[in-house]
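With one protein chain held back, the other chains of the complex are shown just where they sit.
As written, the chain order gives the labels A and B, with residue 1 at the start of each chain.
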Amino acid sequence: MHALANPNRFLKLGDRIQPWALGLCLICLAVGLPIALAFSPPDYQQGDTVRIMYIHVPAAWMSLFCYGVMAAGSASFLIWRQPVANMMARASAPVGAMFAGLCLLTGMLWGEPMWGTPWVWDARLTSMLVLFFLYLGYMALGDAFDRPEQGDKAGAILALVGSVNLPIIKFSVDWWNSLHQPSIFSMAGISLDSSMILPLFLMVGAFQTFYIVVVLMGVRTQVLTAKVRAARLMRGT
Amino acid sequence: MEQFQTFIDMGGYAFFVWSAYALATAGLVGVWYMYRRTMKIRQAELDQLRPPREPDAPQE
Partner (left out) sequence: MKRKTQRLYFILLGGLAVATGIALVLAAFEDSIVFFYSPSDLSQQTINPGQRIRIGGLVEAGSVIKDGDTVTFKVTDTAETLSISYRGILPDLFREGQGIVAEGALLASGVFQASDVLAKHDENYMPPEVADALKAAGEWRPSQDGAEDAETAAVETISTETQ
């Protein structure tokens, strides 16, 4: 684990992983999209709108996952001063925000025909919107200070405080009456017909590997930014 | 042809289903482009400040 604490080593490992992740992502999309859009069956109640699930649910999971990385990275940055951890956290924010936004928008596109409304202020939808704003706040805080170390610290604290929202999102549908249905995963197993599990998991795989591809680019950007800053300091500009 | 039409129609929910997939495409491509662009910009800044010691293209 300590080898990865060195940014250059981390990037070297990343360079080896990245092509594989990209390849896997493209394979998952090439196989998953036709199944999701055409070869999987419609739902007995919701017809073809169930196909929105193959975007909506992976996007929701990824938005939670990215925030989890952000919170864990922030914690290890605050406690152990690991620069790579902070870079991972920073690099996870924009893509996580995109997944959260995608989850919200596809949810509206699904809610309008099925529920009869694109939006309600129930616990699940509201806590998801809060997650989206946490991402935006985290990104804004990082750039809000003259000294980048202050921005890093402030952002990391926000990310940690905001992580209480993760269990709230997850359990909102169980704790309170909500319009949103409970999770397809429960103690009893997965409440999805087997013909629908494959496209869902392929899309999850596609989104997960896409995350790896872009987050490695993001960490590289962070490393480069630090180097640019150091070079400028050396020149005294 | 008829099959293709039913595929496009999505049981009458064409707008909702196709919009969702269009948004997903836009989101993925947009994020990928953005990450790549900022990375390239930073690299260019660094190259300008500190010319790379080993040039990428081998000289003949």
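Please note the rule applied: a residue touches a chain if its C-beta (ideal position, glycine included) is under 8 Å from a C-beta of that chain, and two chains touch if they have at least 3 such contacts.
Fair warning: this is a prediction, and the values are worked out from it, not measured in the lab.
Trainee: Counting contacts across the entire complex, name the shown chains the missing chain touches.
Mentor: By the stated touch criterion, the chain not on view contacts A.
Trainee: Which candidate, A:Gly73, A:Pro113 or A:Gly155, sits in contact with the chain we can't see?
Mentor: Per the contact definition at the top, the residue touching the missing chain is A:Pro113.
Trainee: Which residue, A:Leu104, A:Met196 or A:Val215, contacts the hidden chain when the whole complex is considered?
Mentor: A:Met196
Trainee: For the chain that's not shown, point to the residue among A:Cys28, A:Met53, A:Val69 or A:Ile169 touching it.
Mentor: With A:Cys28, A:Met53, A:Val69 or A:Ile169 as choices, the missing chain is touched by A:Met53.
Trainee: In terms of residues, what is the contact footprint of the unshown chain on subunit A?
Mentor: 41-46, 50, 53, 75, 78-80, 113-117, 120-123, 160-161, 163-164, 168, 176-179, 181-184, 186-189, 191-193, 195-196
One rule holds in what follows: only the chains that are shown with their structure count from here on.
Trainee: Would you kindly tell me how far, in whole Å, the mean C-alpha position of subunit B lies from that of subunit A?
Mentor: Their C-alpha centroids are separated by 17 Å.
Trainee: Residues of subunit A touching subunit B in their complex?
Mentor: The touching residues are 33, 37-38, 42, 47-49, 51-52, 55-56, 59, 94-95, 98-99, 101-102, 105-106, 109-110, 112-113, 210, 213-214, 217-218, 220-221, 224-225, 227-228, 231-232, 235.
Trainee: In the complex of these two chains, what residues of subunit B are touching subunit A?
Mentor: Where subunit B meets subunit A, its residues are 7, 10-13, 16-17, 19-21, 23-24, 27-28, 30-32, 34-36, 38-39, 42-43, 45-46, 49-50.
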